[in-house]
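What you see is the complex with one protein chain gone and the rest in place.
Note that the chains are named A and B in the order they appear, and that numbering of residues resets to 1 at the start of each chain.
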Amino acid sequence: MLEVKEITCVFGGLIALDQVSFAIRQGEITGVIGPNGAGKTTLFNIVSGIYSRTAGQILFNGRDISGLPPDQLARLGLVRTFQNIELFGQMTVLENVMVGLHTKSRCGILACALKLPWHLAEERRIRSRALELLDYVGIADLAEQSAASLPFGKGRLLEIARALALEPQIMLMDEPAAGLNSRETWELGDLIRKIRSSGVTVVLVEHDMELVMDVCDAIVVLNLGQKLAEGTPRQIQDNSAVIAAYLGEG
Amino acid sequence: MQRELLKFALFAAVVLVVAPLYFQGGYILNVLVFVGINTMLAIGLNLLLGFAGQISLGQAAFYGLGAYVSAILTTTHGFNPWLSMIFAALAIGALAFVIGFPILKLKGHYLAMATLGFGIIVYIVINEYVDLTGGPSGFPGIPNLSIGSFSFDSDMKNYYLIWGATLGVMLLAINLARSRIGRALRAIHDSEVAAQVLGINARLLKVQIFACSAMISSLAGSLYAHYITFVSPSTFGFGFSVELLTMVVIGGLGSIYGSFLGATLITLLPEILRTFHDYDIVFYGALLMIMTIFLPGGLIQGGTLAWNYLRKSWSGKGGADA
Partner (left out) sequence: MNLSDQLLQYILSGLSTGAIYALIGLGFAIIYNSTGIINFAQGEFVMFGGMLGVYFFHKQGLALPIAFLLAVVVTALCGVLFERFAIRPLRRPTPMNMVIITIGGSIFLRGVAMIAWGKDTHVLPTFSGDEPLSFAGATLLPQHLWIFAITILLIIGTKLFFSHTISGKAMSACAVNRRAAGLVGIDVRRMIMFSFILSSAIGAMAGIIIAPLTMTSYDVGVMLGLKGFCAAIIGGMSSGLPTVIGGLLLGVLESLGAGFSSGYKDAVAFVILLLILFFRPQGLFSRGSSERV
């Protein structure tokens, strides 16, 4: 479904990614792991259109999406969440998800300003769908609260709900477990599985090994900008090169 | 939704009915007409600044272009004033759209400077192109707007005309603010990256709002020209762009009614400070700084805080008695 081909990214003199290639299969949960500085977030930023790559290609369902801006990728069905959760702090929880439904609605500037009748119907639809999504991740009771006032764990859930509003084909999650306690991480794992079973392919960058091994069907390991290994959790756990990269030689 | 409509209806009633009855005529009416023009301008800027978070220090340029295009088309060429006004708005909107793409790629300080530079270039052109604009001595003889034989030639008639238009713009802005477009703008303000990741074409939307804001300013400029029947470049310089910024900031970024409050305060200030005429600049500067530090949400925030405080102390009293 998503193919990363020979992606290279050079910042000034630093080679952040060196000809990284792998494929994500539809309907699976894939984890991208690696020691700090391996280039995982850089890779994500390139796939989601935020950074531009120096060389290489990204194919999404066979179509070359390298270099497309994030908003176009979103309309093609690719969405991502951020490690530091980029919530819209000025707005309420519900409004945040309603923004996620932007591409599912059509009223333009003129129609909205004139409050034409179909605009009102659309607003109602957006609102109720947003509530459904909040319910899906379990924070419907917080709908009218200001997004900035949410505790981190709930904020994480809000970001996921917002991303799901796009009805994406593939969702990239950047360190979703960061900042969560063990119970929240457990619940996150359940949520990720629930998302996958609704037909969304999931790719995670993660440091929490328990979560990764528990939830992922496939794992890609990066180290120092290169792909080190690829396989099932069992295969990766037994891979000596991976162990060496994390724990050091000897 | 109903409450919003009620609030607006009340406001419109005060503006259209109560105020003219109270201020029967005279100089104060002229000032109130300007409050109307400035409210319209402030709302236009607020959409860009308060909602979308894009700093523009060149709004006076679009205001001036609207005024001069209307003036030149109607006086020099004899075109119909209403059509000229519409043409000016569309043409200036188109100009803003084209120039918006390179300008809105910039952010923060650089955007502020670029809009500033644009504003000054427009001012210089208006000032220097004497054959077309009359230069620094201004452009006189602009006709009043009229419908058939009914001419908007008095303060009172212009009050209704201009406030009618401003109320219209207000209503459109309020609708826009509460819609998906308004949410998208606020999203861009909070986190442009996140907005893009969710499929919002931030680049296009910013330019569209920039163009809308320019069209509103142009409309205000045309109305100004037909009201005062005379325009001169000094009205449309950098100083006025800063005044507009002050109105929006002091009123409260992102609040439409706040823009009205800010416009009222800044328009009335020179009248209030009449005796201290030379002190008005110092006052503006101090006001801007103090507001930004202590009350960044503007008068609207101040009003809300005061209202909440009053409500708490009233209900506190009621609770104690019960």
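Here is the rule we use: a contact is a pair of C-beta atoms (placed from the backbone, for glycine too) under 8 Å apart; a residue touches a chain by one contact, two chains touch by 3 or more.
Fair warning: this is a prediction, and the values are worked out from it, not measured in the lab.
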Query - Residue of B:6, B:83, B:98 or B:113 in touch with the missing chain, whole complex considered - result: B:113
Requested in this report: Can you work out which residue in B:53, B:81, B:182 or B:252 touches the chain that's missing from view?
Outcome: B:53
Report summary line: The one residue from B:79, B:160 or B:284 touching the chain left out of view is B:284
Report summary line: Per the touch rule stated above, chain B touches the missing chain via residues 49, 53, 55, 57, 102-103, 105-110, 112-114, 116-118, 120-121, 124-125, 127-128, 193, 238, 242, 245, 249, 278-289, 292-293, 296
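One rule holds in what follows: only the chains that are shown with their structure count from here on.
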Report task. Could you grab the centroid distance between chain A and chain B? Build each centroid from C-alpha atoms only and quote it in angstrom. Result -> 40
Query raised in the report: Which chain B residues qualify as touching chain A in the complex?
Result: 172-173, 175-176, 179-184, 186-187, 189-191, 193-202, 208-209, 212, 254
Report summary line: Residue set of chain A touching chain B in the complex reads 48, 50, 69-71, 74-75, 79-80, 82, 86-91, 95, 98-103, 105, 107-109, 112-115, 119, 122-123, 126, 162-163, 165-166
